[in-house]
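Structure record follows, encoded as structure tokens.
Not every chain is included here, but those present sit where they belong.
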């Protein structure tokens, strides 16, 4: 459904070409002073229309807070914010021709064709804006509480790790009417040891559940992740020793700061695989559901040749929202 | 926490060296005839002590059903089953010396040292037995309802895809006092299109949350997963066409049977990365929390040189439990 | 928190004197044609400012739908609606002087004084407007599915069962700067037998949890309720017999249509006790939290001399929302 979490509960609403998108956040401590400029800065990182590597659709993402905030401080009631949609060109996509690699076809089955298919409806990447809003506040709380910093970056785009080569690849794909994917790496530094729960409450379970809510994510790994599979145990041992400070220190971090679903105190590290934008100008084979014909179609509209860069603040946001679900024992 | 799911709710309990482990399953349809032999067969696949590639610890995993079943049929009440623990050698591990790569250290922080550290307590792989129990029943329901079959296999162990080479590698690691990891691939064939939810309710979110509840899993990917990252959109297009039957057919399955978090009707495919067993006989650097010294320790006890093979039915089980969370519209 | 339910999930937001109030409804079937006129009619029944027996505050309760509805039909995405607040006189109440019988004092403790105290903030009866919105849709679905009708009425006001006497009592209390309470009786007719769950999932548990979310409710009873306490079992036996139709028929309905937490097929009947509005013009003893003095205060502002009549559609609404949490097996 559209609600996530018990302790920091985020309800997201809206559709790509509907009147508005937004979120309701419950579980904020009362009297907390929110830095809305920092929230806007994260929204700007996600916003389209500000780069040759992104879609030409322009959205101001101008969120208005309508509850839960008074004189700049949280009231303890649910905080609600929404942004009106604008610059929607609903005629770009034919509703009857599902885009390969997109939710169009299975969603039409699930919703019996009644879903708002304009711009992908609820499946649109536009729904990640409220996630960024809620995550930006979560990042502030985690920073204030632990000094924790959550930062993500494009580890690779189109297989390239060099930033210049990444941009070049994106623009080349764009020119070819094509798209490229990549990998985002996210680190949460400064978390204390002991956060998390066994079983389904593991840090990995919570983060993964939210990361897969982000469109185009098709994989996640923590620490060495899939790199563990061909290694021996002795090669990936995160040994420990007492450090100069008299505290337990780790000699390696193959496990990405999580053991048994619980933070170790080392940086929490994970990577998310982002698939190439499925909506491309190059012709693809698909169907026309109205007249039941097989067709080859070129999806003209505005699209991102690569969403990896825009997804970076989204990954940070969902990481922060996931971490807020745990019992942060020290008072905020 | 220890409870997962709304529609098919599984509560797992027990600790590795406690009196018993078990599960409470809610959401079973009334009057359903459970094939307990099939459940036992899955438990046997997971059970230790039946192979040179596994730990020598012998557990009968003899589950007793104490509620929810009458004359072989479900009553509609929660089904509860438990198995007594046996053959526990609690003195194998020193409670004061955390095993690198295991939950020992962060759990001692989280639980202030009060957790049952014998055999890993609640973090033990032994807790996957009740998951297999609950998942085996879920598999039966999905098979009966859709004809769906959920099957997993070791895609690679120690980097090897050949089964003979896999066994050889496991035994070599065992002989060296070491361990190896691997990758499990799981497929759910026969699911109808349209199962799933947008956002946090995505099929990927639900499966991932449960797969990361399985000890030693450090990554998950759906379809091409991380392989998407270096590809162009045009290379990984899951095109569609009307088939001979008049139904929409897919021309490829790069997305592993899921688009927008919803099943497409193609086989659902995911892979899980399993790390090498962290408890190995080779010496590792660690600490003694009692006398606050840094030590080099060899963890003698019985352990699996590779848990990939034993984890296979567990991955099938959690896949089935995750799928049971969705609105399976046709009557069971 | 502010979210209720799994199957028909209602998230309410807003504060009495904030920018807006509203709700997010998840779990609506796709393609459902909502009768917004009927929703507005229920909102009008709850609205203030339309009767001498109600507060003079005027709210249009003009809800705008911003997601989940397209061409008059549900899309399957969460339906979000909000109404802007207006005619708020924030200076009527002194924030430092808690009103006896109201949440002011315990809320100031809970929220450390950061809660929005204007008009009661999140504790205001104004928050019942989004409940009425969500409940009016639930009533439509239940009517369409089962032919079920949910209707509430004022069983008594100020102890009077006669409507003319009720109005007289309300106006007399108003003239005296006082207020009166009453009892609302709600009936849900047309529900099939077999809805509900044992234990915490009982029909009574779900309805009660929601009814107590309505401000001023202090009691609930089903069927004979407290009247059972002084009776013998033989006097309150809901006997059964096969009727002319060949179906099981009940010979009495002391249990209000619920046995073991499950509907019997008879009318579901419950009563809610509504306390007199605590904000009255007559002087009350209270405190000034700012200067720490005990005071006697007359709360001038606009208030309802009796909220029983306005609460009637709210009780219907929460009854409907509660019933939507159960497995309504026949397709909608």
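For reference, chains read A, B and C in written order, and residue numbers begin at 1 within each chain.
Everything that follows uses one rule, which is that contacts are C-beta pairs under 8 Å (C-beta built on N, C-alpha and C of every residue); 3 or more make two chains touch, one makes a residue touch a chain.
Owing to the predicted nature of the structure, the values given are computational and were not obtained by experimental measurement.
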| item | value |
| --- | --- |
| Homomeric complex, total chain copies (3 given) | 4 |
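Note that only the chains that are shown with their structure count from here on.
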| item | value |
| --- | --- |
| Taking each chain's C-alpha mean as its centre, the one farthest from chain B | C |
| Cα-superposition angle relating the copies chain C and chain A, to nearest 5° | 180 |
| Copies chain B and chain A - interface residue numbers shared by over half, same or different | same |
| Highest C-beta pair count, chain pair | A-B |
| Per-chain CA centroid nearest to the all-protein CA mean | A |
| Whole-Å separation of chain centres (CA-atom averages), chain B against chain C | 45 |
| Whole-Å separation of chain centres (CA-atom averages), chain A against chain C | 38 |
| Averaged-CA centre spacing for the pair chain B and chain A, given as whole angstrom | 26 |
| Junction residues of chain C, two or more chains touched | 6, 77 |
| Interface residues, chain B side, partner chain C - complex | 6, 77, 198, 329, 331 |
| Residues of chain A touching chain C in the complex | 1-3, 6, 9, 11-15, 18-22, 24, 26-27, 30-31, 64-68, 70, 73-78, 80, 82, 110-116, 121-122 |
| Chain B to chain A touching residues, read off their complex | 1-4, 12, 98, 100-107, 109-110, 122-123, 127, 156, 158-159, 173, 176, 178-183, 193-202, 204-206, 208-213, 215, 217-242, 246, 248, 251, 254-256, 259-265, 273-280, 282, 284-287, 289, 292-294 |
